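Have a look at the structure below, then the notes.
With one protein chain removed, the remaining protein chains of the complex are shown where they sit.
Should a chain be cited, it is by its letter among A and B, assigned in written order, with residues numbered from 1 in that chain.
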Amino acid sequence: MLVHRSTKRGAFAVAIAAVAALAVSALPAQAFSPRSETGVTSSTIKLGITVPLTGAAAPGYNKVPFGMKAYFDYVNDNGGVNGRKIQLVIKDDQYSPILAKSVTNDLILKDKVFALVGTLGTANNEATTKFVNDKGVPRLFVNTGFSGFANTKKYPTTYPLFPSYFMEAKAIGGYLADKFAGKKVALIYQDDDFGIDALAGFTQAGTTFVAKIPYASGSQADPTVVGKWITGIVASGADTAVVFGVSTATAAALGGAYKAGLAGKIQWILGSVGADPTTIKTLVPAALPLLNGAIAASFLPAAGDTNDEYVKQFQEINAKYNKGVTFDTNVLVGMNAGMLTVQALRAAGSNLTRAKLMAALSTSGSKFASAGFAPLGWSKTSHVGYNGYWFGRLAADGSQTPVDGAGKYVLYTTDSSTGAVVKSAITRPAMPAKGLPTN
Amino acid sequence: MRKSKALSAFVFLAIGLCLLGLSNYIDELRAYQGAQIGIYVIAISSIILLTGYSGQISLGHGALMAIGGYAAVLSYTYWHLPMLLAFTVGALAAALAGFILGMAAARLSGPYLAGTTLALAVGLPSLANQFHILGGEQGLSFDIGEAPKWISNKTGGDFTQYKWFFWISVLCTLSTLWFIKNLLQSRYGRTWRAVRGNPSAAALSGVNIGKSKVLAFTVSSALAGLGGALLAMLLGLVAPMAFTLTLSFTIVTGAVLAGVSNLAGSIIGAVVLVVIPEVTGALASHLGNSEKITANLPGFITSVLLILTVMFLPNGPQLHKRKKAKTK
Partner (left out) sequence: MLILDTLFIGLSSGAIYSLMALALVLVWRSTRVVNFAQAGQAILSTYLGYEVMSKTHNYWVSIPFAIIGGALIAAFIDAALMRPLEKRSRQGAVSQIAPVIATLGILGLIRSLTGMIWGNAYVQYTSPLSGKGYMIGHHTIPFSPQNLIIVIGALIVMVIFALIFKFTNLGLALRASSFQPEISRLAGIRVDRIRTIGWAFAGAAGAVAGALVTPTTYLSPNSLDLLLVSGFVAAVIGGLDSLIGAVLGGLLLGVGFAFILQYVGTSVTFSAAFIILMVVLFIRPRGILGSRVGRGDA
């Protein structure tokens, strides 16, 4: 009996002590600094981003926030935004919704950020949606292609940037119908929202496949699984294969095909998520012969295309503000999002509020300059960003040239529902001088 | 006996009321973390029961939490059950799974059981991609709404959803702890300890070892299922990514930190699990001077702390001194 009572007391004491300790440490250090809007002071704007910095999903994605930060540092050194400097708080969520929710709580409640930018992962963004909505925190340029985020009623403060996987599949379907009509096409896709979104898009575009090969996310690391993909492709008699997967899956498919002696026998068409040549080169150098000649979908210029004014400028910023980091698609994505963020902040004016930021995107966002070739679709009724892709042939050195010839960017644009795929030559807004927006 | 049971019930009630009262003075962030602690207490106690008392190892309780979470969300969404009933469904579903698993596992010992549960932890969550109703990778959303008016009006101030999570978590956690405490002190608990200590002697005195083990597994799974349902409430969704192998490892780690046969320690274990990431994150941003280091420092510090704790406090914080007398 004595033991039990002391256990109870012990537990009681510990519980109270623990909760009290947490409560006391919660008292805000700066309770009274005058602020007109959360995350904004007369000299700073605080933004937050959550990405996997460590863990299995980290390689590649962990470069995005530092690319973004490098761009913000560059802008800060050149006057900032209406006199304010941008601070970017970067948090690691290890691609887990449990962690994503905790660190996002920290960002919104403890760091008190003005807005979230580039938060990564569908499930992770889903987990934080209610809180973000309730607190009215703008969530810009979520790093995911899940088409659901375009729903302005469910996600009033969320502004996607990338075309959704659904739209990408439609665009690829349109491209296939245009250039590969009559070919036998196989499809490798990830069997979750990422790939199933795409399947719906292909269906919408009317694409038929001789083989549809799903894989469970993460299983591409097992050579047995990859072997199965290749035997499936061979068995179907396909001469063209679309890979709608992450970069490790794309690399595994190319490597597996190389192993099976399929070099030159199959035309590979790669979805944008897994098509960064620099990453694939690292993942499976043996597959380089297969990479050569593969066609990849993209809405940004190739990260190695130094003739592109945006890429050239971003590379310079990277060399100066992100030392030691190799410039690749991930850095490009981060800097591009940074440039758009700066323009949105500028458009919102000196009297900066969250409502004004979102209004600025809706009103003038479609005219912002960015590296993307597709037009931006933000408006009062739509939160969809880029809406199209161009297709380029990859070379073994990682360069990507439009299939119709250097500099000839032909876009396949579409919408996020039943609209057709439209082919057009595009004009991208010219880059502001030195990459510093003046809007 | 009856007197101490009434006393303990009173103590739990008192603690509960104190915590609920405290919730008026803590901010949203701490309310969320408090709710999280409660969930970990339940999950850790499920391991304490299974491993500390019944001597069976499970490295797959994350999968059981997943079952509880999905069952709760599905019954809430499709059968429109009230929240607490949905949680109960979650616990029952996990209990059923635990019963089946326990039956299969009764013949397995130590590492063989560990291996089986490990494979389960890896294999089960991916099932969500197979059946459309389970929502796939992006999961199913689960919004239990705000606190009812008759509660929020009484306390005044801003009754945020996180505060409501805290209330629910406190209610479930204290009820669960009280239930387990009584269970462990009952003849079932004594049977478990007897089997764990000396199976042959227990069998000779008439204990049905298989039955006892299966019971432990079932109850432990029910607890894990409840924990999973509460986790789903906290996250606002269930998704395979939320129930990884890491989750299974985390709650076993919490149980070891608690002192694996020490129920009261589950509170300490849970607090450590929630507080450590905060502390290491803050430390890392001060100490780290390069991206590589800052990103990995929290994991490094956590691992070092874990190793040191297991080395120097393998029996947990030793809340009651009787532990020392047990040393052979």
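To be clear about the criterion, contacts are C-beta pairs under 8 Å (C-beta built on N, C-alpha and C of every residue); 3 or more make two chains touch, one makes a residue touch a chain.
Since we're looking at a predicted model, the values are computed, not measured.
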Contact with the hidden chain, among B:96, B:122 or B:203, goes to B:122
Out of A:237, A:285, A:349 or A:429, only one touches the absent chain, namely A:285
Among B:44, B:57, B:168 or B:270, which residue is in touch with the absent chain?
B:57
Decide which residue listed in A:206, A:261 or A:349 touches the omitted chain of the complex.
A:261
Out of A:53, A:98, A:273 or A:421, only one touches the absent chain, namely A:53
Using the document's contact rule, name the residues of subunit B that touch the chain not shown here.
51-53, 55, 57, 104, 107-112, 114-116, 118-120, 122-127, 129-130, 196, 199, 245, 249, 252-253, 255-256, 259-261, 292-293, 295-297, 299-300, 302-304, 306-307, 310-312, 314-315, 326-328
On subunit A, residues whose C-beta touches the chain left out of the figure
53-56, 58-60, 62, 191, 213-216, 218-219, 221-225, 227-231, 248, 251-252, 255-256, 258-263, 279, 282-287
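Simple rule for what comes next: only the chains that are shown with their structure count from here on.
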Just how far, in Å, is the C-alpha centre of subunit B from the one of subunit A?
34
Inside the complex, what are the residues of subunit B that reach subunit A?
4, 8, 11, 15, 18-19, 22, 25-30, 32-34, 36-37, 126, 129, 136-139, 141, 143, 161, 185, 231, 234-237, 239, 241-242, 244, 246-247, 263-264, 267-268, 271, 275, 277, 291, 295-296, 298-299, 319-320, 322
In the complex of these two chains, what residues of subunit A are touching subunit B?
1, 3-4, 6-8, 10-12, 14-16, 18-20, 22-23, 26, 53-54, 62, 66, 92, 95-99, 101-102, 105-106, 109-110, 121-124, 126-127, 129-131, 134, 146, 148, 191-194, 196, 216-217
